[in-house]
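My structure is below; once you've seen it, I'll send some questions.
All protein chains of the complex are present and in place, except for one that has been dropped.
First chain written, first letter: the chains are A, B, C, D and E, and each begins at residue 1.
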Amino acid sequence: MKKIETTLESVVSDLTAFYDYKVWEFLTLNGVAIDEGTTEIQWIFSRYGAIDDVVIYYAPVKNSETVPSVVDLIPSAIISQREIVDMFGITVENSEKGLYLDEDSLSAPLATCRI
Amino acid sequence: MWYSVKKAFTNLLSPPQTIDYPATPIKRVERYRGLIEYGEEHCIYCLKCEKACPPGAILFTHTDTPTENPKNKKSLAYDYNPHLCIYCGECVRACPKPNEALWQSEKKPGIGVKEDRVNERWFEVEGRKGS
Amino acid sequence: MSLIALLLTLPLAGAAIILLVRAVRVRDLLAFLTVVILVALSIAQYTGGMTVRFALPHSLHTIFMAADILLLLFFLWRGMHEESRPVALLALLQLLLYLYVSGTDPQAHPFDIEVGYISRIMLLVINIVGGIIILYALEYIESEEMERMKKNGFIALLFFFLSVMNLIVTTDNLEIFFLAFELTTLLSYLLIRYRGDELARANAIRALWMNQIGGVAILAAMIISVKSYHTLSFDALLTFGSSWGVAAIAVLIIAAFVKGASLPFEKWLLGAMVAPTPVSAILHSATMVKIAPYIILKLAPAFTPFLSHTVTLFGSFVFMTASVMALGRDYFKEILGLSTVALLGLMMAMAAIDATESVQIVLVLIVFHAISKALLFLQAGILEKSFHFKYLSDFEYLYERSPMSVWMIVIGFASLTLPPFGAFWGKFFSLELLISMISQSPLYILVLVFITLGSVFLTLLYFKVLTRVLSHSTGKTEKVAIPALFRYSSYALFGLLTVGILLMSGWNGVGVFELLLPALLIFVIPLLLRWQLRSSERVGEYRCGEKDEAEIGAYYFALPEAQVRRAHYAAAALIALVLLGGML
Amino acid sequence: MNTVWIILAPLIGGLLYGVERIVRARMQGRKGPPLLQPFYDMFKLLDKRPLLVNPAHVLLGIMHFITLWIAVGLIITGTNLLFVIFVHLLASIFLVASGFSVRSVYSHIGANRELLTMVAYEPLLILIAAGFYLKNGYFSIELIHEGEPLLGSLWMLFGALLLVIPIKLKKSPFDAAEAHQEIVGGVEVEYSGVYFEFLYMAKWLEYIFVYLLVILFAGNSVMMAIVLVSSVFLLVNLVDNATARVRIPHLIAITLGIGLTLSILNLIGVGYGL
Amino acid sequence: MGRKIIDIPLGSQHISLLEPIKFRFACENEKIVDVSSDVGFVHRGIEKACTTKFAYDAVPYVVARICGLCAITHSLAYTTAAESLLEGVVTRRAKYLRMLLVELDRIHSHMLCLSHTAENAGFEAMFMRIMGDRESVMDIQERITGNRVQFDYVSIGGVNRDITTDIEKEIRKTLAFIREKTHGYLEEFTTNWSLSLKFKGVGVLTLDEAYRYNAIGPLARAAGLATDVRSETDYLPYNEIGYEMRVGEGGDIYSRNIVRLFEILNSITMCENILGGLPEGEIQTKMKGKPTGEALVRLEAPRGELMYYIRGEGKAMLSRVRIKTPTFASIPAFIEVFKGSEYADAPAILASFDPCMSCTAK
Partner (left out) sequence: MDFSRYRKRSPWILHYNAGSCNGCDIEILAALSPRYDLERFGVLNSGNPKQSDIFLVTGPVTYRSRERLVELYNQMPEPKVVIALGSCTCTGGVFRGMYNVEDGIDRYIPVDVYIPGCAASPELIIDGVVQALDILEKKTKERENAKRLYSEPTTENGITDRSNSAQKIGTGGFSPEEMKPNSPERRENEED
């Protein structure tokens, strides 16, 4: 498991440089609430055919920030982006709310900071 | 297709696989994970089972008519909801006196009907616990 | 004789007066009176029951000739004016041929007018159904935006049309027949371009040149007839039976195909949709296209087996193909139009069969097709005027808004296919006849297959429409008022259908039992239940537990372009075969 | 006598259906429901609270049932075969119309599929009637029953009928019109309680209708009728239990392709004594 | 003129679905031109509950209830992750028993999927046949674990029960029985003409699409994409027990079925090898400490790759449990496959994906 730090500004270009769709499998987008008002967003990849070769790009995200979408690069990220929106209450470009949660559900259940 | 035709035809002539339950009972396997049973006299009221139970199907609540077990110092009463239990057996693994105070039997749980107030009753128990 | 004279002239007079009247009320009243008298006349003529024959005064012939030449000159002018080469060329060709024919001197024909059984039925259809459509048109045209004069002119043209049609089904003289034929061409041309826009003009021109092919065909038949037998009498032509006679007949068949908008020629009829809807109604039901089966019916006794077979094959082929072609369409009137083309194919196929039953069958088909199609086109007009629905995809919440229209459409379609309606019996006995003919020629197996397939495709077609109109949810009605004349004309046609069913009983052993008992069981018992159902508890549709209403469209089974083209070629080939058969 | 049979027809159909359910279960290695299960279902349905979507829908469903019954009745009384086929067509049309009369997607798809299957089987039925006519010179069912068995000379048409049966009885591989897993029963989907009863019983009548057609081929031989019916019954069920459902275009292609070829060959054969 | 499109709903309640998922197919006649979906019906909030309601050692029983079909894979993936944050080593016997259950689970899950695909293709008899045979696998699972579906077999430190020689004999018998049956299915799935009409060339996911949409599990392997976590991980000694990867071609329903059938055969072989080489030893080891740090574990569930990411801060409650489930990752690929096929095939296509909404929405 290799963790590479990146930032919201550079993540798209980093991933574009990194991601070869025939070599890397995009696993998922993950969020971890690290402290109040900040969530660590992770883009997780694994290499086809290699033993446990996992690469995680991660970036801390403030609640007010907008996470760029990587769907153009990785079409299957669309659903995990929507999940992150629901679960952490942060905004991701081109991803709507409501994948799981209804109007009266607990909002942003996994965020530490809920306004 | 012929394989299936043949199969259908032979099935038609041979007896069905069906077990005619409930007329014929179904043999339960050994160590089937059935109802959780409680032996009050051996319980030491350590409440480990209550803590270990993932869904909270075992609750010890306060009662005005406590049992005579000397270990029951806080006048608690054991309560168990088979309709909430997930039959995982964690409580028994947590219990210091398995097979005496608490064990998992091979009995299957009973079916509840409206009059049993399965869910309502448990809300009341939980309410008692909470207060 | 006087009855017929009246039938021929009264509509003309009506047309003339209506042109002069300005007040709408008075115009409507006059039109109504004319229609009532026409209906009465045609019924009287029918119940009169005898064959009437007489000749027209010679002076009239001169007038006819002048009219013919004027007409052709008019076509020529239109062709040059609209820069349509086919129109101009065909008009020129006809002019030359006509001049050639009129130069010859046929023997005096004993009768110009001959009204037999077939003609009497045709008169009934033309005047009753046509009359009702005219009444409907009175309301319809008022909602168009045009000058008073033009509106009245429209009604007048329709009356004129009735008159011409009455002439065409009563005449026994090829020359008069030609004139009437050309007059229908002219009238359809005028009516199609009535709205005057770009599309209307183009379609009118197309109708014009296609129909002129029929004119050429008739002229050719006249020439053959005059040259070989020195006569222009239909009757005479039929009795000769020699090879030239057959050739003349084959050529006339082409004229029928053209008027019937059979397969390679179907475009003109579909183009006629741009005209105000009563025009389509009248073209499809009472007039124009009905000339086709009528001609074939008239000529059939003189068919050689080969002609009879090829025409039957052609008709059944058109029946099937046109039905399939209609399946892909979305425009309501176009669907109706193609189904007319298909059914005309069936009628022609049956008319060409050499069997005594076939006449009866074709007449029944003609009558009921006329009524049903009129009913359907009236509904198409109502939908256009009251709801602005033209395409199937527009039809939304129709049942909720106007259940009457829906039921009328349902009945219109049902009467084209289902027992106990007349058209069903027509088809039923057609099949019986065909099956009994199989032993004569294996060709009839093919015809049988074509016709059964065609019938199911038509059923499919009708349901494709019904999908859009029948469905409705529970509750919530927001009814829309339909103008009275629209409603009454629809009811009148519905009434005709019912009367028709009653008159059918007894035909060919269709007994009271077959007709009435099932009808009773099928319709009356549920109707009794209806009141109980009205008050039952309602529940919503099953939507997989969801609440959002799903969109329900129509089905399309469009044929690929290439297939359609191939079908056209096949039809053309069959026509060529007919001609060839005539020549040999 | 005929009247008694007509009245009993749905009940016999129900029994047949009951037998079939057991046979199907047994072919799948299950015990299956009791023999009278269809009748229990029927009484149960009578006992439900009536709920409906709109009256027209229910009315058309009832008309379907009545018409089908009339069709069966007409066969039993021995009238014109061609006419019977058309009455039967009318019944199917009522069913389709009822499917279209509700604003429900599954009902519409089901009705549309029902229509498309009609494209597949209707021509075949008519050609079968044509075959009988060519052989005998009449359509009268009564006379057909009095005549010799015609299976020998019309066996290809019988083959065509075999293609029609699974369509009419909604059996694999030709059950696309009802396809529970796709469209939840299609036309039936909006019916409930007593009103569903009519459609449920109509299915029984469909059994009777189809098997009466099968019996036609046996002419006056009772023995042959019994053998035909039971072997067709077995065959249809075996195939039902050994195939998946094919799509409508395949259904039409298969039935029309094979069926028309068979029937046309047979008609030529019979018509020209080949 | 704009033609009216038919919106065919499938779900959330529908007979061909075991679980709520909602599709709306925009269709021309029955041809699907567009698809929209809603997958959030089963969202219960398990990720949150695992960090707030349950202590880390109760979590295996909770995550098992994410999905009843591969409960074992979930609890195993979680325990493996948790164990890597604790001190202590799981015995080899426990590992072998875990693998045994995982492979048995794969067998019954694949059988369910095959039968359901057959059922949705309108082949009821096939459904009944496979379901009938599947009962024998359920029986041995019940004998090993005490429950038919929710095994609750794996716990932190090992497994909860051992197997006896009696049970072992029964397992061998059942495996032989299932192997024979599977050859029968294989024959039927390859030769039945009606199944070929329904399955061959239907619901195709091309190899490139499989890469693009990160398809996993049998879905990917049927398209020719050789990916299987069993060959990409060393948490479990798959290399010792005869694991073989099976890659199909065509990416249609047919090849998915064939891949699954071969995987059943391979799993049977593996189970037999496990029983043959079962090491002696304890089945439970005590694990010490509280989970600290982060761990990411991947396992091959019947439907493809399952990923657990956990993070603990030395308390009884973890601070993050992230579960990436197979179906969740495949939803975009599903949508792509539906476009252009017939609605009549939709239920069978859907069943051939073997989707699991309960894990998708958690």
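Assume a residue touches a chain if its C-beta (ideal position, glycine included) is under 8 Å from a C-beta of that chain, and two chains touch if they have at least 3 such contacts.
Everything numeric here is computed off the predicted structure, so don't read it as measured data.
Among the displayed chains, contact with the absent chain in the complete complex occurs for A, B, C, D, E. Only one residue from C:Y194, C:F319, C:Y542 or C:Y555 touches the chain missing from this view: C:Y542. Take chain D: the residues that touch the chain left off the picture are 21, 25, 28-34, 37, 40-41, 43-44, 46-51, 53, 180, 184-185, 188-193, 196. Listed here are the chain E residues that touch the chain not shown: 12-15, 17-20, 40-46, 48-49, 53, 61-62, 64-69, 71, 112, 116, 128-129, 131-132, 134-135, 138, 147-150, 356-358, 361. Seen across the whole complex, the unshown chain contacts chain C at 473-475, 534-542, 545-547.
In this section, only the chains that are shown with their structure count from here on.
Shared contact partners of chain A and chain C are E. For the pair chain B and chain C, chains touching both partners: D, E.
Ranked by how close its C-alpha mean sits to the mean of all protein C-alpha atoms, the top chain is D. Greatest centre-to-centre distance from chain C is found for B, with centres as Cα means.
Highest C-beta contact pair count among chain pairs: C-D. Distance from the chain B centre to the chain E centre is 28 Å, each centre being the mean of its Cα atoms. Spacing of chain A relative to chain D, judged by their CA centroids, is 58 angstrom. Computed centre separation for the pair chain B/chain D is 51 angstrom, with centres defined by C-alpha atoms. Among the residues of chain B, those touching two or more other chains are numbered 1, 3-4, 7-8, 17. Counting only residues that touch two or more partner chains, chain E has 6-9, 14, 125-126, 129, 132, 192-194.
Chain pairs that touch one another are A-E, B-D, B-E, C-D, C-E, D-E. Partner chain E is touched in their complex by these residues of chain B: 1, 3-4, 7-8, 17, 29-33, 52, 54, 86-90, 93. Those residues of chain B whose C-beta lies close enough to touch chain D in the complex are 1-5, 7-9, 11-12, 16-18, 20. Contact residues of chain E toward chain B in the complex are 54, 58, 61-62, 65, 125-126, 129, 132, 139, 142-143, 145-147, 150, 152, 155, 160-161, 184, 187-188, 191-194.
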